[in-house]
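A single protein chain has been omitted; all remaining protein chains appear in their positions.
Let's look at subunit A:
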Amino acid sequence: MVLARIGIFATLLLSFASSAMAKDFPVGFFGPLSGPAAAYGSESLAGAQLALEEINAGYLGSDKIKLIPADDTASPGVAAQAVQRMIDIDDVVAVVGGSTSAGTAAAIEVTKEAKVPQLSPLAVDSALTLANNPWFARIAQSSTTWAERTAEWLKKDKGAKSVYLLVRNDNFGIPLADAFEKKAKEIGLELKGKIAYEPTSREFRPTLATVASAKPDYIVLWGYYTEAGLMAKQMAEMQIKFPFYVGSAIGIDQYREIAGPSAEGTYGLLYYLAGSIETDAGKKFVQKWNERYHRTPTQYEGMGYDAMYVLADAMKRAAAKGGISKQTIRDEIFNTKAFQGATGPITILSNGDAQRPLPMAELVDGKVKLDTLLK
């Protein structure tokens, strides 16, 4: 009887001790959840939240991640303030974000100063990793990689001889266009012209008329999906028929709605295309998303999901090596090698850039179809 009581007491003590050791680690998330770029932030947050459910069901043992989301409205100033607040008030151990290059660039200054690891799911601007900031990494490829792969694909896979560049005149479009132009020169792809348009433009007819008169093999756009949609629509209205490359816009519903039937046959390079990753992790993610939402995940949802998992994996390895802290999470994020993510194997390079497959796609019968998976 006495022994039984001692046994019960010991069990209770052990379970109390184990629950007392289990910790909730606050992690910040920021991105545009409202405004014209809301799709980038809200969709990557939705992906991160699904990953979080799985992670908190035992991926980190008894430890859990507590997500603290913030809307940066795609404004760099708001992004910096939101991240500062997460660090000062919530004492986050890491930050997942941002979803635009401008917002990410502003937040980097805050996380670097506070020595908090930051992992972006979507920011592509090459300048973000040029400074070798030890506290910043991303799972999206840099704009240089996007632009170079596109130039190579056009030249080698499509046999294009010439292109005309249309560029959003901001820190999203210009770095992509510069990298594309450099690569095009290198591989002998003729640049028939380049027009940098104002980000507020909605009327592209004069621009498109200029492009059409140059008769390029392909028109390449580095801009947002709204502009891509309007350009495709206005080209169709003007009966301009050239193959049109629209970047990641091809995977966004609103692009297809704005462009209407003229979206058919356009090309684009995506962060991720559901069904293009044949690994177990890739298949499991699509299946789970389908069961939950009765549709396939979007590119941003996939990236949000993987960003959260890359962070959790780094935390898991940090815990196994002795303990989770801002410093050990940072170290393990940079030690990520061929992590089997839903969007493909992910490796974080020493400057914070990522290696991942990139799906080149075409819009066929209203559906985004894989053209080539660029490794």
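Note that a contact is a pair of C-beta atoms (placed from the backbone, for glycine too) under 8 Å apart; a residue touches a chain by one contact, two chains touch by 3 or more; residues count from 1.
Rule of thumb we're sticking to: contacts and distances are computed from a predicted model.
Of the names listed as "ABC transporter permease", "Co-chaperone protein HscB homolog", "NADH-quinone oxidoreductase subunit I" or "Putative monovalent cation/H+ antiporter subunit A", the one that matches the UniProt record for the absent chain is "ABC transporter permease". From the options A:23, A:64 or A:205, the residue with contact to the unseen chain in the full assembly is A:205. Within the set A:25, A:197 or A:285, the residue that contacts the chain not displayed is A:197.
Which of A:258, A:324 or A:368 touches the hidden chain is settled by the complete complex: it is A:258.
Contact between subunit A and the absent chain runs through residues 33-36, 38-39, 42, 169, 195-198, 200-203, 205-210, 212-213, 226, 229-230, 233, 236-240, 254, 257-258, 260-262.
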